[in-house]
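Every protein chain except one is present and positioned as in the full complex.
Coming up: chain A.
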Amino acid sequence: MASNKKYWQSVEELNENSSIVETLRNNEFVEQIPTDEFLGDKEALASSSTSRRDFLKYVGFSTAAASLAACEGPVIKSIPYVIQPEEIVPGVADYYATTMNDGFDFANIVIKTREGRPIKVENNVLAGAKIAANARVHASVLSLYDSMRLKEPLISGKPASWEDVDAKVKDGLSKAAAGAGSVVVLTGTTASPSTDKLIAEFGTKYPGFKHVVYDAVSSSEALDAFQAVYGERALADYDFGKADVILSVGADFLGDWQGGGFDTGYSAGRIPKQGKMSKHIQIEANMSLAGSNADKRIPLTVTEQKYALVTIYNVITGASVSVPKFANAAYGEAVMAAAKQVKAAGARGVVVSGLDDVNAQLLVLAINNTLQSQAFNPGAARLTRKGDAKAVAQLVSDMKAGKVHALIMSGVNPVYTLPNSTDFAEGLKKVKLSVSFSLKEDETASLTTVAAAAPHYLEAWGDVSVAKGYYGIMQPTIRPLFKTKQFQDALLAWAGNGLAYYDYLRAVAATSANGKSWTQLVHDGVHVSEVLPAASASAADYSGAASKLAAAKPAAGLELVLYTKVGMGDGQQANNPWLQEFPDPITRVSWDNYATVSKFDAEKLDLENYNVANGGLNGSYVTIEVNGKKLENVPVIIQPGQARGTVGLALGYGRKAAMKKEMIVGVNAYTLYNNLNSFQSAKLTKTAGDHEFACVQLQKTLMGRGDIIKETVLKDFNTKDASEWNIMPVVSLDHKEVPAASVDLWESFDRTTGHHFNLSIDLNACTGCGACVIACHAENNVPVVGKSEIRRSRDMHWLRIDRYYSSEETFAGDVTRKEGASGLFDSVSTFNAMEDPSENPQVAFQPVMCQHCNHAPCETVCPVAATSHGRQGQNQMAYNRCVGTRYCANNCPYKVRRFNWFLYNKNSEFDYHMNDDLGRMVLNPDVNVRSRGVMEKCSFCIQGTQAVILKAKREGRVVAKGEFHNAAACSAACSSGAMVFGDVNEKEDPIVALKEDERAYHLLSQIGTQPNVFYHVKVRNT
């Protein structure tokens, strides 16, 4: 039927005289086609002798030549050692215990090396190992192979030899000794007894010598408070496993708070045993990792957190300092209730705080001392932060006054990390001799007289004492890649001490690690004293501190809370592509930092987040103004759980010096880090434009699907039958309801003999820290794809940690609401509404990797049988067989298969570590590097299980109990004990008990895939 309807392409067409419509009618393309760009300049084109015929000839010839060349195999050369070192057998991995210490991260680790190349970080599990590796420590092995590293020392920007450097520095130092000015050594937290001793000895020669310790991310106030009470510049240690009630006021103790490493103890207390587990209450502004794991979370502004702390102090010590009212009375009651719970727990309660305020930190010490908390341990004081904000400020003014003649820096980058970096840079010009020991020619090293190329921690000797009584050794695991020299070696040389640092270190170690021989110490990597020292508290003016705290005035504008992201920390490893691509556990955004604002404030400021057609997330820009200093074009993420009136912003981004182009992302929040205090008063104004995020998870809520993350409350868990809180799905078979897992389309294989691998994931113990994600990256040669590909949902992580918010206050509320919806229209509107997370939601993490289904949907649809099932339970993927139809990914209910859209190695379009010779040294030689057009996914680390089996075979023994646990990279990396890998056919293996536990369930068990990965129901202690 003919129609006279006229379709408008735009409203402009309504306007008859519109010039735009006229132009569009005449021109097919809105914009001029850039023909000039590809045709180049006309003259050259005209003079070219290449005709179309010639062109076709060339094409034909090159195609033929290429196909002919493809038939000829290359000649491969093999170059053996001339003299093979005794301990190296090609093809067999060596392990070296060492300690990571970059002034921000500390960890007792074991390094796996192949043919002399460190390729992976693993946890040291010997007694005395205190801090396990986090995501950044796992990624640090790639920073060793950073092609942008400083490869030789520079004097005034020009390459020089170490002899020249020594001569120049000695000359400068002798002038200083003669009275030209003072000598200052500026370092990060060394936590190294030998280095501290060495610096002190070095300084004796120079009048007015100072050793200033500077932490980029400061805990200066907590140190001040501890020093006031215990007389030592250190931090109290906490073992959250010994607490029944944990109350945190603004402390992200599962993140980087005071050096991190608290998650092992915390998770141990979070697994319900005999009906008991710890209760965790978090009071905070930003949604942090600790907050997302809390049973009860109270979002408060920083000022109100201070009031809350005083309230808690009142309740626990019985003091009666008057506290202003909370803006939200319900939160005030919640704080009171929390305080009472801690008091009731007595010695089994603990309070921690991350507020950068001496008074707040004093109150925490007072509270824990009153409680006589078992979790609170000031004796084994932590030495992981030692920075002194005041001393740093003094140094900057001294430098500007020209009092400093020589400044020797190691492991710090103040020109980037100081808020008053321009002052520092100005002062640096007045310093006659400035030396910066740095891995890179960073912002600071490019301004100093001498940029001293420092070795990576995997190339250096050292000792690390993360806490009193604990002593760890740092040993080189590879010969220095470049012409580098250790700070300590240089200092010894400049002090005229004939010793090498290695010998110096041995002498110190002999006293620090009493009773352990040097060989044993280097082998173990750690040493712990039999008796840990105790500390005695001296009195302090606690009530005075409380009243000062209660007198805090709310900020005029918004309260800016600066924090560090799990993936980036203080930004030292900003050029590490693994970390850039690591999605933040909370926001799931990679390759960026951003201002997190609450929904309430976002609406007030007209800020928005929305998804575009390709699934990418876009967000508004704001300008953040603090004390007249502006930080422009900060993208905004609307963060559920963000306290009203607060803004979060991560430090460590926006670095520009010595970075690959792709890695220069984000904004530098250090410029707003005034007085090295994480709390600032800020003003936000919306600016034009939208920011394109690379966010890997678009769905925010669980939509009431309680069978994906099953959870219950401790009361129900203790009193009710498992069938009530761990509901197993049923299906109808012959008109009878039977368990879904018992109905099968497929015939079952017999898996009773041999090994049968299973992975257990305890949702109670998993904190979402993401160490497993990076460990998997390192073990399996997973490529980095870059921001724009991530935005297209083409991320390659074999293991992702899904994060879900509840739409109501709790997930249980979501289920009730979903079930309450009736009728089509109500359902539609209910579901639409449930896509929005609550303002203060519950959070749940769920690591998802290939579930290794015994009845795998992917296997049945592969047209070339590239994916098939092994009898050991692994769903195997033969890359060389895959033709890239992607049917398997489409048929996978768990969405865990990853497709290589491009060639990610040796491809200049993806200029990450796999594109340079140095970066490729991190690749695991036992795992294939995949090419373009093939599917890949978690393999259950089959290279690891095969290696364990082969070892047992060669030694003619059965596989030892629990030996498989460390075969999989994720379970080996999991320091919280959430992931356990093992053989369910071996009765002794811990995984058997876990599988039979009544909390165990399979993901989507109703579809009958019978996975070999199972989860444990999350229990909340509300």
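We adopt the following convention: contacts are C-beta pairs under 8 Å (C-beta built on N, C-alpha and C of every residue); 3 or more make two chains touch, one makes a residue touch a chain; residues count from 1.
Criterion: contacts and distances are computed from a predicted model.
Student: One chain of this complex is not shown here; going by its UniProt record, which of these names is it: "3-hydroxyacyl-CoA dehydrogenase", "Glycolate oxidase subunit, FAD-linked", "Branched-chain amino acid ABC transporter permease" or "C-type cytochrome"?
Tutor: Matching "3-hydroxyacyl-CoA dehydrogenase", "Glycolate oxidase subunit, FAD-linked", "Branched-chain amino acid ABC transporter permease" or "C-type cytochrome" to the record, the invisible chain is "C-type cytochrome".
Student: With the missing chain put back, one of A:160, A:850 or A:929 would touch it. Which one?
Tutor: Residue touching the chain left out of view: A:929.
Student: Given the contact definition stated above, which residue among A:876, A:907 or A:1006 touches the chain not shown here?
Tutor: Touches the omitted chain: A:876.
Student: Just to verify: which one of A:19, A:51, A:78 or A:536 makes contact with the chain not shown?
Tutor: A:78
Student: For chain A, which positions touch the chain that isn't shown here?
Tutor: Touch set of chain A with respect to the missing chain: 71-84, 89-92, 752-754, 866, 868, 870-872, 874, 876-881, 926-929, 939, 942-943, 946, 949-950, 952-954, 956-959.
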